[in-house]
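Input: one structure, supplied below.
The complex is shown incomplete by one protein chain, all other protein chains being positioned as in the whole.
First chain written, first letter: the chains are A and B, and each begins at residue 1.
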Amino acid sequence: MQARLAADAIPRSKKRNSWIRTIQKYKVMYILLFPALLYFAIFKYIPMAGIIIAFKNYNLALGLWDSPWVGLKNFTDFINGVYFWDIMRNTIIISLYKLLFGFSAPIVLALLLNEVYTQWFKKIVQTITYLPHFLSWVIVYGLMVALLAPGDGLFNMILKESGVQPISFLTEPAWGRLLVISSEIWKDIGWGAILYLAALAGIDPSLYEAARMDGASKWRQLWHVTLPGIRGVIILMLILKLSHILDAGFDQIFMFANSFNQEKIDIIDTWVYREGLERLKIGLATAVGLFKAVIGFILVLAANKIAKKFDGQIW
Amino acid sequence: MIKLTIGEKVWQAAVYTILILLSLLCLLPFLYVVAVSVTPESEVLRRGIVILPETFTFAAYKEVFISHGIGQAYKITLFRTIVGTALNVLFTVLAAYPLSKKYLPGRSPFLIFIVFTMMFSGGLIPTYLLVRSMGLLNSPWVLIIPHLISAFNLVIIKGFFEQLPAEIEESSRVDGASELQSLWRIILPLSMPVLATISLFYAVGHWNSYFDAIVYLNDSSLMPLQVVLRNILLNVATQSADSMANSGAVSQFAVQMAAVVVTTVPILIVYPFMQKHFTKGVLLGSIKG
Partner (left out) sequence: MQRKKISLLVLTAIVGLGTLLAGCGDQEEVKPTASNSSQSEASKSANKMKITMFNQGTFNAAAPIPPREEDIQRQMLEKELDIDLDMMIPQAGQSTTKLNTLIAGGDIPDLIFLKSRADLAQYYDQGVLADLTPYLAQFPELQKRFSSDSWEAMSYQGKTIGVPGYDNVNGMSRSFFIRNDWLTKLNMKVPTTPDELFEVMKAFTEKDPDGNGKNDTYGFIGGMNKEGNLQTYGFDSLMWMFGVNPPSAIEVKDNQPIFLFIDPKMKEALAYIHKMMEANVVDPDWVTMNTPDLLDQKLFKGKVGFMIRDARRLEPDYQQKMKEISGEVPEWIVIPPMKGPYGDQIVERKSFQGNSWAISAKADKDKIIRILSMLNYLFTDKEAYPYFAYGIKGIHWDVVDGKIKNKTSELSKEMKEKYLWVDHYRMPRRGDDAEYFSFQNPKTTEAFTNNQQYVGPTLPGNLLTADPSDTLAADRTRYINESLVKFMTGKEPLSNWDNFLQTLDTKFDMQTYKETAIKQFKEAGIIK
């Protein structure tokens, strides 16, 4: 018995020694990392205890620990909502469209800007396309009304002048998603391009020179130099975006939705606002948040795995 | 100058046209906002959409500055943006550097530990309780410390560090430079574009945020610009029908737009200054040379 224990003890202490040795070897690295880990532990992981609210009937006066447990009731309330499938479908569709177009538009803009050799022009375009990011959705919707209102909206006035039937952009369900997605692209195209421009700036110009020497056409340069140069960022951004696949943009949809187009653009978050937050059902709101997080996390795990094949993984 | 072929000329013309159209699309709404802020309401209502006002008035700006305590809010916003961004970038870079080293034992679990927080959170109330127990409530530092590092920005900057050619750093290490020295001398100068980008992300984040201020601060003199802006934007809709103060000649619409202009122009100016760090390959060339 004893001999066996002793035999076990040796590799264990050896193991520990190797741990200590590793830490010593990378001492500086771990010291640099420490503040960040501490920050995430304190400000993100301690409050995460609050996830238990998802399984409670949260009561403001009783608080986190003393509120009664309700098991999965908050989740079943969410799933049993009459509009559950509607809001799930809307959220996923809007989110996917935003991923497809809202994600690629800034890349295209960055690539176009990359083709511009007049520096002042490039800078001006960069600055102007970045403007809309700073207009809040309240303002953007106000602009939409001024442009697209069925009566006094500029666009419909022009249509009426030219004898065409006005279009109910703001209320027709068929227009709802298109409006939501296109306004999002418009608002964030310049903002989103910044990161890709930074990545493009990191590409070694000698690579282009070499390609040109080889007589590579513009397209071949794009394909063999530019895109590989920003591939890493693109994959990274894609993975990060997937983590929020069930956030279709509360601030925006809350402004855009009305009794007419709601059926096509009502999303999870607007439902939670009506049913959970306005009625003081904090447990329900937390449960839905947890549901969204789990889906996001699964997607990120999967995406990271796939990205490994392209050497673009996060970890 | 390299001679362009006809095909390339057509391509260039197309690129310029697309970019000009896009710029117009982005600029016009902003011009409209500015125009409304200096136009009397009667003219806006009469003409519908105004880009070039017939009559100018700065009454709306006067109201924004006199009645809404914008000056104090500017101070707070500048504080959180400048100090906050400096600390954000510092701590993010320090953590991103070790995480960019694939050989570092424990790197993957650490990264998962960090990325996990991007999705899962305890929600508002538990975070509030934590901040409260740390005694940060009603202090301007509450606008900075709870958002010290953004996992998103950390992962991005780590990704850029990873893409730098490893040989450059290795050669400096052979010369006997420590990790910190090579971070400072090699990695950071090579990463100016992404550093500038991340700084901008953080700065704009600070500039635009209002929710933390509303939740964590009680003292109205500590409220940043965006809170004041929101109050002006939303108040028209929520103002009690019983109020009698709301019957001036200044249109509320103009005041709203003036508030938008006053609260966004300073941060807009930051971007052009930052763009010089985007010059292609300059830094890489200079280091190599």
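By our rule, contacts are C-beta pairs under 8 Å (C-beta built on N, C-alpha and C of every residue); 3 or more make two chains touch, one makes a residue touch a chain.
Since this is a predicted model, take the numbers as computed values, not measurements.
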{"item": "Among B:86, B:112 or B:270, the residue in touch with the chain that has been omitted", "value": "B:86"}
{"item": "Chain not shown: contacting residue from A:282, A:299 or A:314", "value": "A:282"}
{"item": "In chain B, positions touching the absent partner", "value": "40-42, 45-46, 59, 63, 66-69, 75, 78-79, 82-83, 86, 124-125, 128-129, 132, 137, 139-140, 185, 188-189, 210-211, 214-215, 218, 220, 223, 227, 230-250, 252-253, 283, 286-287"}
{"item": "Touch list for chain A against the chain that is not drawn", "value": "59-63, 77, 80-83, 145, 149-153, 166, 168, 170-171, 254, 258-260, 262-263, 271, 274-275, 277-282"}
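Criterion: only the chains that are shown with their structure count from here on.
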{"item": "Computed distance of Cα centres, chain B from chain A, in Å", "value": "16"}
{"item": "Chain B residues touching chain A - in the complex, by the definition given at the top", "value": "8, 11-12, 15-16, 18-20, 22-23, 25-27, 29-30, 32-33, 48-49, 91-92, 94-95, 97-99, 101, 104-105, 107-108, 110-123, 125-127, 129-130, 145-146, 148-149, 151-152, 154-156, 159-160, 162-163, 178-180, 190, 193-194, 196-197, 200, 204, 208, 233-234, 256, 260, 264, 267-268, 271-272, 275, 277-281, 284-285"}
{"item": "Chain B partner contacts - residues on chain A that touch it in the complex", "value": "22, 26, 28-30, 32-33, 35-37, 39-40, 42-51, 53, 64, 109, 112-113, 115-116, 121, 123-136, 138-140, 143, 146-147, 152, 154, 157, 186, 189-190, 194-195, 197-205, 218, 232-233, 236, 240, 243-244, 282, 285-286, 289-290, 292-293, 296-297, 300, 314-315"}
